[in-house]
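The other protein chains are all here in position, but one chain of the complex has been omitted.
Our next item is subunit A:
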Amino acid sequence: MIADKTSGYRKNFLLIITFIVLISVLFILSLFLAFNFSNKYIENEFSSAKVDVLEKTIGPYNDFFQNKIPEVSYYNGFLDSATAAKFTDTVLLKYPFVSKVIFYDSEVKNEPVRDGINASHFSFGPKAIYQFGSLVPLDSVKLFSYDNTRSFSVGDDFNAIGFKLVSFVESLDTAKAPSQDELFSNFSAIRSNRITYLNIPRREDLKVYKEMMRRKLASSPVYQQDLLTFQLDPYKIRIVNSRPLLYQRIRIEPLTYDPIDASDLYMATEITLPGPFSDYKLYFQSSRSFIKKEVFSYFLPIALILLLVYAVLMLVAMLIYRNLNINSKMFKLQYDFITNFSHEFKTPVSVIKIAGNNIRSASSLSEREQKHYGKILDEEADKLNGLMNKLLAFTQIENKSISLNQEEVSMRDFIESTIESHTLKYSDFEMTYEVSGFDKFITDPVLLGSLFDNLAENAYKYSNPGNKKLHISARLIRGRIVLRFTDKGIGIAAQDLEHIFKKFFRIQNQYNQQGSVGLGLAFCKELVNFMGGEIRVKSKINRGTEFIIVLPYINT
């Protein structure tokens, strides 16, 4: 049975070890994988997050292109040099990448123009051309007018959009409304570093334009058109590095830029800019060590989570081990108890058996023998009964299945009757007592009796012959009853003092070879607790032990 038990526990322990080893391996493996993953992820991020940077960087341009440029149309051709200057000022201020704006104050009419485009009767030409920009000197704002035609050259942005306008009007289907996108693409021209935009006329005007192309209208109408060319400087685009930990440096470079000294120390990637900036690209560069930092900053939280999981698993394993340990100790204690108890029962039972045998085998019993055996049987039966009661009472108290009796007890009478019964049993037991401060109080006399009996029993048992003395003192101190049981016995070793109130605990020595189950003091403690008090012990080896019991003082 012992072998089974120990081998059983050893197997569990092995399991735990296996478990710990396995999860440790798993932990290290996952750390390794996580690190590899972080590395790959950051490398991927390096080449994919550039879209994000591009979007943020190009945001103001998109706003300019989609919202600001169409605003030219809102003026419906009513812009002149002063208002155009105001308009471009807001543009130049808000969009730093616009370096210069050229404004063609133009007309569409039936009369041929000298500068501009003539397509049959449809003519489109500038009245005046102005340029605006922070670097434009004041005296050269006006580039062209009817009287001064020097700066107007064919191949200009004006003609580019002029041809577009003519071909659009020519192929216009006046029956249906052209879509917004169709209009926008026909009234704007996007070339490298410049956007040209012509205000979109109303549908009614376009119909007249078409008519003008076919024939000369009687009223010879003149329509105002505003053409604006925005010159853009890609280097003035404000780069928004939305991933400063990923990209060390972002620059705008020509599309052909390809440095030869790109060593292994650096990682680089690029993305082409849209629209008029398509000859340029965003060039991203980071050193390897810079990237490594980002890898670690990505890996660290993963590692921490893994560590946490690992720690929790370890804790669980430890707790399981501890529980197993406690269970094994409990198992051992209970086993001891059964051994002790069966031993305890064995003695009276064998005595009864011998006595029974003797009575049966004897042909006749003398009166003395009869009395002798009778006494033996009676005593041993009492012993068994006492054992049974003790066990029962103990389990009852432990389970709190009995209730307290409240009776008035006189301390003096109670101690005296205890002393009397013990000195009757053990003639060499010297017992003294003192009571001071009170006499009558309310308690459960049966439980109190058990307490006194147990402690007196112990004092007798653990004292050397000739020195079996017990002094009981009962005092009322600060409203509580303090009972002291002081003997001159063998004492208790300091290391055992904290265990003596535990169930099934016995100090191994010659005094308790028989008749002890290690329940006495545990029982006392349960009793005192049950009565609402507390029990303490003081002891010195070979000098004696003192049990101190404090009980609540309840008086009538």
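The criterion applied here is as follows: contacts are C-beta pairs under 8 Å (C-beta built on N, C-alpha and C of every residue); 3 or more make two chains touch, one makes a residue touch a chain; residues count from 1.
In this text, contacts and distances are computed from a predicted model.
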Hidden chain of the complex, named as in its UniProt record, picked from "Transport permease protein", "Gas vesicle protein", "S9 family peptidase" or "ABC transporter ATP-binding protein": "S9 family peptidase"
Given A:202, A:215, A:480 or A:502, the one touching the chain that is not displayed: A:202
Hidden partner chain, touching residue among A:32, A:78 or A:257: A:78
Selected from A:34, A:58, A:102 or A:183 as touching the chain missing from the view: A:183
Residues of subunit A in contact with the chain not shown: 66-67, 70-71, 73-80, 82-83, 86, 177, 180, 183, 200, 202-205, 218-219
